[in-house]
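A protein chain is absent from this complex, but the other protein chains hold their places.
Up next, subunit A:
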Amino acid sequence: MRYALLVMGAPYVSQAPHSALRFAHAVIGQGYDLESVFFYHEGVHNASSLVTPAQGTTCLRSAWKALHQQYNVNLDVCIAAALRRGLVDLAEANRHGYSAYNVEPPFELTGLGQLIALQQRCDRLITFAP
């Protein structure tokens, strides 16, 4: 069975990313495929390279990155939601003439079409909202 998760809550504001991360590990632990985690609305803040949690607290960005590295889970970020919240990758920074960027691989800026495709391709899409 193939899963995708939709995360709409920001880290350190909402419990949604924590719940989604736990769910993601449980999905993989039960032998199901987790194809992608799609970050939307405030959830795009999970992708920021500049989020710096206090020592001793979970760094959600690193936890998502580890999920990608260990299990090849895609980390898709809605480009429209990201840009309007000040999250840009190198390509978007160049396009808009910014001197910095804060979204790096394995997080990928992508369109809402990707979310629709995931919904059609996967057997389950589970939403974690604030």
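Everything below uses one rule, namely that a residue touches a chain if its C-beta (ideal position, glycine included) is under 8 Å from a C-beta of that chain, and two chains touch if they have at least 3 such contacts; residues count from 1.
Basically, contacts and distances are computed from a predicted model.
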Out of "Sulfurtransferase complex subunit TusB", "Extracellular solute-binding protein", "Carbohydrate ABC transporter membrane protein 1, CUT1 family" or "Carbon monoxide dehydrogenase", the chain not pictured bears the UniProt name "Sulfurtransferase complex subunit TusB"
Missing-chain contact among A:T58, A:N72 or A:T127 belongs to A:T127
Subunit A positions in touch with the non-displayed chain are 1, 3, 15-16, 19, 22-23, 25-27, 29-30, 32, 124-130
